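Every protein chain of the complex appears in place save one, which is left out.
Our next item is subunit A:
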Amino acid sequence: MENLENLRDSLTAEIAGAGDVETLETIRVQALGKKGQVTQLMKTLGGLSPDERREAGQALNVVKTALAEAIDARRETLKEAELEARLAQETIDVSLPARPSTLGHLHPLSQTVEELIAIFGEMGFSVAEGPDIEDDFHNFTALNIPPEHPARQEFDTFYLPEREDGSRQVLRTHTSPVQIRTMQSTTPPIRIIVPGRTYRADHDATHSPMFHQVEGLVIDDKTHMGHLKGTLIEFCRAFFGIDDLPVRFRSSYFPFTEPSAEVDIGCTRDGGQLKIGGADWLEILGCGMVHPKVLEHCGIDATKYQGFAFGMGIERIAMLKYGMPDLRPFYDSDLRWLRHFGFLPLETPSMVRGL
């Protein structure tokens, strides 16, 4: 038995001293393998008396179990250390830049149109559209702007070549022809907004030959100027996100509305910086009650139906809302501008989520 204890102590010491999994395995084979020392001792039990055998066998098993456990424990320890060592070697510089992520941006005009749709959509307006190249009737005559009317001169119209029949197409000078197309093709009640490209032969720091307008039209048998005020005040406040934004209506003239008004919103110009909200006034849109002649041009009974129309420049309201000082970069595609003023494609504007 003394031998057994010596063997156990020496093997235990060897196990504890094993420096890696391979050495440990060799020790295991030497101790517990088929020809291992403990296994050899087991084989000697056959020569003993039953009582001795039982006693020696029990002792031997205790040693065997203890050695196996010691080996397992040692193996776990060694494996853990090996992993630690490997991980330590695998260290990288995590401050290196990630693979470039390349999210693009939506143009501020798109975003602004989506905002317009979100607001007016809540009020029951749908979105109508029409062609950029228009005929004289839809762009002018139906809108109560007869040929040679002084109002026509204010439009700086782009013309296409005269056709064989003497007519000539124009690039629409406003989105209003879509009012006409809508009224010709549908019956009231009508409630639409019309965002789109518009064109005027004018080019300087504050005018672009192409720009965008949004038109609004409501036709039914009861809508009056109070509704017009309600709609536009609500719009201005929602769009600019200022609940108490001052809004005023001034008498004006548009050939296609009667009465006509221009709308100003409150602003401040302190220190040369224009800010929305305040006691000064800034013109922002034109509007009015649809002229009976316009209704008649579209085959709508002007004694039965009435309503309002409005129009505004989309670039202008976008510039005011987002602090873009210049008009020209809108169409210049300068990457720096697109990334700075553009919007991530994450969320379509909606009233419930906030604009």
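One rule holds in what follows: a contact is a pair of C-beta atoms (placed from the backbone, for glycine too) under 8 Å apart; a residue touches a chain by one contact, two chains touch by 3 or more; residues count from 1.
Criterion: contacts and distances are computed from a predicted model.
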{"item": "Chain excluded from display, named as in UniProt, from \"High-affinity zinc uptake system ATP-binding protein ZnuC\", \"Circularly permuted type 2 ATP-grasp protein\", \"Phenylalanine--tRNA ligase beta subunit\" or \"4Fe-4S ferredoxin\"", "value": "\"Phenylalanine--tRNA ligase beta subunit\""}
{"item": "Residue in contact with the excluded chain [from A:Leu96, A:Ala205 or A:Ala279]", "value": "A:Leu96"}
{"item": "Hidden partner chain, touching residue among A:Thr141, A:Thr186 or A:Ser252", "value": "A:Ser252"}
{"item": "Identified contact with the non-displayed chain, of A:Leu24, A:Val63, A:Leu171 or A:Met312", "value": "A:Leu171"}
{"item": "Options A:Arg8, A:His174 or A:His291, residue touching the unrepresented chain", "value": "A:His291"}
{"item": "Residue ranges of subunit A at the interface with the undisplayed chain", "value": "96-97, 99-100, 102-107, 109-110, 114, 117, 120-127, 129-135, 147-151, 153-154, 158-161, 163, 168-169, 171, 189, 197, 199, 201-203, 209-210, 218, 222-231, 233-234, 248-253, 255, 258-262, 289, 291-293, 306, 330-336, 338-339, 342, 344-345, 348"}
